[in-house]
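Questions regarding the structure given below will be posed in turn.
All protein chains but one are shown at their positions in the complex.
Every chain is named by a letter (A and B) in the order it is written, and numbering of its residues begins at 1.
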Amino acid sequence: MLAALTLDALGARFRAGEATPSDAARDHLARIEAHDPRVRAFVAVTRDLALAQAAEADARFKAGKPLGPLDGVPIALKDLFCTRGIRTAVGSKILETFVPPYDCTAYQRLRAAGAVLLGKLNMDEFAMGSSTENSAYFTTRNPWDLDRVPGGSSGGSSAAVAADLAVATLGTDTGGSIRQPAAFCGIVGLKPTYGRVSRYGMVAFASSLDQAGPFTKTVADTARVLQVIAGADPMDSTAAAVPVPDYMAGLGGGVKGLRIGIPREYFIDGMDPEVERAVRAAVEVLRGLGARTEEVSLPHTEYGLAAYYLIGPAEASSNLARYDGVKYGLRASGGRDLVEMSSKTRAAGFGREVQRRIMLGTYALSAGYHDAYYGQAQRVRTLVARDFQRAFQDVDAIVAPTTPGVAFKVGEKADPLQMYLNDVFTVPVSLAGLPGISVPAGFTREGLPIGVQVVGRAYDEATVLRVAHAYEQATDWHTRKPALEAAPR
Amino acid sequence: MSAADYETVIGLEVHAHLLTRTKMFCGCATTFGAAPNTQTCPVCQGMPGSLPVINRRTVEFGIRAALAIGCRVNLQNRFARKHYYYPDMPKNYQISQYEEPLAEHGSVEIELGGERRTIGVERLHLEEDVGKLLHEGELATARSSQVDYNRAGVPLMEIVSRPDLRSPEEAVAYLRTLRAIVVFLGVCDGNMEEGSLRCDANVSLRKRAVAILGTKVEIKNLNSFRHVQHALEYEVRRQGQALDAGERIVQETRLWDPERLRTVSMRSKEFAHDYRYFPEPDLPPLDLPAASVDEIRAGLPELPAARRRRFVEAHGLTPYEADLLCQGRGLADYFEAAVRAHPKPKAVANWILNELLRELPGDDDKAIAACPIPPAGLAGLLALVDDGTISGKMAKDVFEKMYRTGEDARSIVTREGLAQVADAGELGAVVDQVLAAHPQVIEDWRGGKKAALGFLVGQVMKSTQGKANPALVNRLLGEKLPKV
Partner (left out) sequence: MSEPRISREDVQHVARLARLELSAEDLVRMQAELSNILAYIDKLRSVDTAGVPPTSHAVPLTNVMREDEPRPSLPLADMLANAPDAAGDFFRVPRIVEE
């Protein structure tokens, strides 16, 4: 079954003439039809478009002129990537009718590489959440246990790959929204260095933290996707003009002699002991492969979450100010004037979590509180970043848990603060702008996936991928699949 | 207490549209007058997912202006978000500069009634303009409004003066001077009707010799010199009367109503604006190389003030003449080119300010560039007057013909035989004829009637179709009359 293959394996079939992109597209669409009613990863399936794009890819392969490793590969995008002519609702009612007149850069690059768009994926509203329960539409389910969450905010992106509904997907990570769902769903999820991938066309949540990244079944697949989407963009001033290396080149380099740091602050009371065990076992595997491991200290870790939950909401309150019923999206009726119309629109169009963060962010920026809250948070952020800089003087990569626990049940974490604590290991990496990947590191006794995180220096995705790949190839976690009922064919 | 006991304190915030081809943060065109909402894109319309990118030329223009008014350029400067809700602002925040503006601490010298004063400039910064609102009727009563985002994102340079201005006249002089500078530099077209230059004024009164400032009132969107003058005069009067009556001045924003000639309070807000500024995360800060600023400084043209002074000192013009000629670079350049060809600056200035400006549709660079008479042409005409080929009066006719046909003076004069008659013999014969024809007038002249001479001169001119050299006519009459 083509949908079970990795990106590289599928590409090999195409090149060998054993299968066509149209075959792959149809396969995935059939699987989506069979399983997505229960997984609920997709908010929109672009069936006709996918088949048309696949047909174009077929012709290229037939003519012996494929565009590259991603040609004909079926992918899907988190519904905050603007796609021209295709509704992009960002998990929110306020953009329920929004159809962008332009494509985001990441999608443009994927299309230029020949990828085939299967559809748009469910997410926590405006990327605010860690479970996809904040979607205004419905909650995506974890393919490993449909009563549990897939993580968030890129829950749909993660579940889709885990359930073989897409070969690769794009998500976004602001405080952990790629890495955490990847860990919860037992797949690979990479948050690149801030500025590595263009944000043009990505509906903004927190501008200094947001990054786009791939979900895939293997680390090699992630390298393939990153290769296509990374690089400077004249439309995004924050996408740095740092040259994009060949990510495949050093992938198999192994970890012999590599110095790996294990941060003591990432093993805390209250974390799931099975997670801790799995991560420590992962460290052993790396040691067995020749890595030199040592403990490092990132002393400001405990303040990262607090800083993040000021900076993120502050930037969000600013980025979401534009949703006022004037130019696009929802407009509420019943207002006597513009102020009332906008206030009613925003109250009706934004869900509770989004409203909470807008309020928090506005408060943190308001006169009298600006320096004590926002200012202090940005200064603490500097300290968090310095912790990593110092550590990276002694080590080349950091290995740590991705999350303190595993996938929880839908509805289990009702308290916002409890939900925020999911991000405690992912947020500091975001604050520092560094690349971080989560790869499968085992399962709990109940069969729920556990992830391990690898963090690197800025723009050193190559080392991050190399360590992750070495670990992955020394284990078989990545070959396991959730037991969804067999699809009727 | 009377109004004379108060000192007027005025500060001006001038917004100038930078003359770049594209907007501040996107590649949309900035031309005025395009069909509504046709010069927009996801960026300037603030669509979800859009991001700004700084237009390099706006920084260059901003630095040019900053140097011209003696500001210190902050090599490290950055953009910031200024938050407030208004339908002409697509993102409901404006990308501007706050704590680290492009430039600070400059000054503008104004001249009023022969006296010079230095007005401090607090800061100069860059920001994006907002869209245009059209109200169904008047803003205060409109049941709906319409938005055109063409202007949203157009680059603005904001120049904030210190509260150093002490009268409406000074404010106007400051605005004129500033306008002349930015137009001269080519960074702004200074077209106030089209909104290329707008200003807000802050006005307060305080008792004379008191150091602290009174409560200031902001007057918004004054877009002509006349409006600035009248609005400020009104506001000074209003505040004076209020203070005399023991009232407190409310800190507020008022709009000038040019129909009813008064300032009107904008609906008072429940709370003052809390702009919640923070550094723009989508734009990396600027850290300009000092060399680039030096390069711009080296390339600055001679500024209006210096040029005006030079026209007065080197060319002997009056300050008034110099001022008029230096309103625009095109006109000043024209003057200098003409003087180079015909080194009689007073005459050249006279002809430009009276004859040329009367014919031209405007005094801006475009009109000057399109003038059918090039500087050398004017010089040629003046040379013909100087060497006696034509009279001054005839020159005016020739000038008009030159303007209409684009021909040079000499060709017109030759073709139409307009050259003065300056031959003593030829003219002498005409004078004799005229004298013979008017014996009664000669008698009048002998009787002391001065007008008689003028009449005789007129007859000679008529007889020669105006081509007689007037000086020669007078001389000949002077010789011949006594002998009749």
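One rule holds in what follows: contacts are C-beta pairs under 8 Å (C-beta built on N, C-alpha and C of every residue); 3 or more make two chains touch, one makes a residue touch a chain.
Remember, it's a predicted structure, so these values are computed and weren't measured experimentally.
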item: Options A:E302, A:D394 or A:E446, residue touching the unrepresented chain; value: A:E302
item: Option from B:E104, B:D148, B:D189 or B:E235 whose C-beta touches the chain left out; value: B:D148
item: Hidden-chain contact residue, picked from the options A:G329, A:G405 or A:P449; value: A:G329
item: Where the unshown chain meets subunit A, residue by residue; value: 97-99, 101-102, 193-195, 208-209, 234, 237-238, 240, 300, 302-303, 306-307, 309-310, 317, 321, 324-331, 335-344, 346-347, 350, 355-356, 358-360, 362-363, 366, 372-373, 375-383, 385, 415-417, 420, 431-433, 458
item: Hidden partner chain, residues of subunit B it touches; value: 20-22, 26-29, 35-42, 45, 53-59, 85-87, 133-135, 139-149, 267, 270-271, 274, 276, 278-279, 281, 283-288
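Note that only the chains that are shown with their structure count from here on.
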item: Contact set on subunit B toward subunit A in their complex; value: 42, 45-54, 81, 83, 85, 87, 90-93, 147, 274, 276, 278, 281-284
item: Contact set on subunit A toward subunit B in their complex; value: 80-82, 88, 90, 95, 98, 100-102, 104, 199-204, 207-208, 234-238, 314-315, 318, 321-322, 324, 326-328, 338-339, 342, 362, 365-367, 370, 374
